[in-house]
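The complex appears here minus one protein chain, its other protein chains still in place.
Chain lettering (A and B) follows the sequence in which the chains are written, and residue indices restart at 1 in each chain.
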Amino acid sequence: MSNFVSQNPLLVVTVVKAAVVLIALLTAVAYLTWFERKAVAHIQSRLGPYFVGPHGLLQPLADGIKNIFKEDITPAGVYRFTYFLAPFLSLGLALTSIALIPFGPAEVEVFGVTTNLAIAEVNVGLLILFAITSLSVYGVALAGWSSNSKYPLLGALRSSAQMVSYELTLTLSVVGILLMTQTFNLREIIVHQAGHYWGFIPRWHFFAAPFPQVIGFLCFFTAAVAETNRAPFDLAEAETELVAGFHTEYASMKFAMFFIAEYAAMVTVSILASLLFFGGWLSPFPAEWGWTLYIPTFALGIGALLLFWDGARYPTLFGKILMPVLGLVLAGLAFASAQPGLIHVIHGPFWFLGKVFFFLFLYVWIRGTLPRLRYDQLMNFGWKVLLPVVTLNVLLTAVAILVFQK
Amino acid sequence: MSAELLLFFVFAALAVLGAVSLIVQRHPIHSALSLIVVMVALAALYLLLGAEFIAAIQIIVYAGAIMVLFVFVIMVLNAGEEERTNLSRMARYVGVPLSILLTAQLAWWMMRATSGHSNGAPLHPTDTRGLARLLFSDFVFTFELTAILILVAMLGAVVLARRET
Partner (left out) sequence: MVPISYYLVLSAVLFGLGVVGFVFKRNIITIFMSIELMLNAVNLAFVAFSRSMDHLHGQVFVFFVIIVAAAEAAVGLAIVILIARNRESLNVERVNLLKL
């Protein structure tokens, strides 16, 4: 066994990295569902899950168990092969795109192999990500068609037409960034955003000279929300519209696969938005302001104190135990991030996770606040408004680069 | 058996299996899915040959847009399974041998023509910048022509598929 490890170190390290990232992603997806239900509930002046564990924290576990034990019904008359293929395709593609994303700057040394913090470091990483996104249309289209029923077919046709239309905007909206960085490599795009203007404005692509990619970011995020079939673009799968759209005829585990695929796509898009436009793991404060290195400690410490206080006054016994334990974990992290050895290790991931979390919150916020778009309004918006705007962004960026950078 | 050779055989087998499945399947949707498998296998082969940009373009355009169009048309037209009829006698006794002969000849001459060729320089992934430079300097006329071609095709498709109102 150790012989195998020493002979193929790269293979073993890659497998370990893939396992770690997958577990982290699936946990994140599960708690994203909890977070979404809580946040949307509070936007709508109600409580959301609060029963299954303190603050409803065990709700995703309950949902998972429910989905496993539900009866798996296969309707008559479905086209069997594609019916069973579609959820696997959706889930597989959604989980694959995580492999291309770099999570940190440094190269670490594991098992004697120096490896960087990405599962696959490809020179055209951004293009391959878009390739995987464009393949995810098949999961939707095949699911709806093979269900042999009116509502799924309509929902699938509408949904896949919507996804294909907004893919154009999604891909064009990053061309402005490509013009400025001249590379498809995700790590180099992040490295290009290091540094600060005038000492305090970070050189992220959102603020970058010669042309701040504000329009690019807004178009990217809108197209991404449409691409992942989320509100306000979720006509094809909302409960009040087409029963449940393309996944009507899917029962327990297969429905759960579609569900996980949707939230994993949300996570991937949030990570992309933070990488491309907001600097990834780079801190917004310049390195000269040494005290900003302790912001993670500060934030984690306040989180720990809040959890302790909440645990102290929680009604149930389980809550009284669980919340302080979580608080202890956060306090331990806060303490660790103050050590001079570990401070640079925790610094990058802290800002990275913070930005990703902000975009996920933006996703949920938009879902809770905006009304749904009708289908023809949606397609009009995608082709007649977003596509010209994003083309204009590319033109303006190119002109700005020509004029301001000899 | 180096890793490259192993990967080549895996993806080549996948491509050939997909192509055979395309021909053998009766329902057009299964043929479409087989063709998608062939395209993805070919994209992997392009990656093996160092053509990263072309591999990504193959998946984005070919497997992700053109084949989606095929799948849409099959879904909308509700294409069903083909009826099961045997090949005609002409097809069975003349057609199939001739096709095999065509393939064998192509393969033989290609092998003979390149058996002396070295494998080229050590593999360096293609610089997209070099590709773009070529596209806009030597091939700029062709590039602009294809832009007009796409415009014409778009107009043609819209006009042709319009329902008479």
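Observations on the model:
The rule is simple: a residue touches a chain if its C-beta (ideal position, glycine included) is under 8 Å from a C-beta of that chain, and two chains touch if they have at least 3 such contacts.
Computed from a prediction, not measured in an experiment: that's the story for all the values here.
Listed by label, the shown chains that the missing chain touches in the whole complex are B. By the touch definition given at the top, subunit B reaches the unshown chain through residues 2, 4-5, 8, 12, 15-16, 19-20, 22-23, 28, 31-32, 35, 38-39, 42, 45-46, 48-51, 53-54, 57-58, 61-62, 65-66, 69-70, 73-74, 76-77, 79, 82, 87, 91, 95-96, 99-100, 102-103, 106-107, 110-111, 114-115, 117-121, 126, 130-131, 134-135, 138-139, 142, 146, 149-150, 152-154, 156-157, 160-161.
Keep in mind that, in the parts below, only the chains that are shown with their structure count from here on.
Distance between chain centres (mean CA atoms), subunit A to subunit B: 32 Å. Residues 79, 81-82, 85, 122-124, 127-128, 130-132, 134-135, 137-138, 141-142, 145, 153, 156-157, 160-161, 164, 167, 171, 182, 184 of subunit A are the ones that touch subunit B when the two sit in their complex.
Those residues of subunit B lying in contact with subunit A across their complex are 27, 29-30, 33, 36, 52-53, 56-57, 59-60, 63-65, 68, 71-72, 75-76, 125, 128-129.
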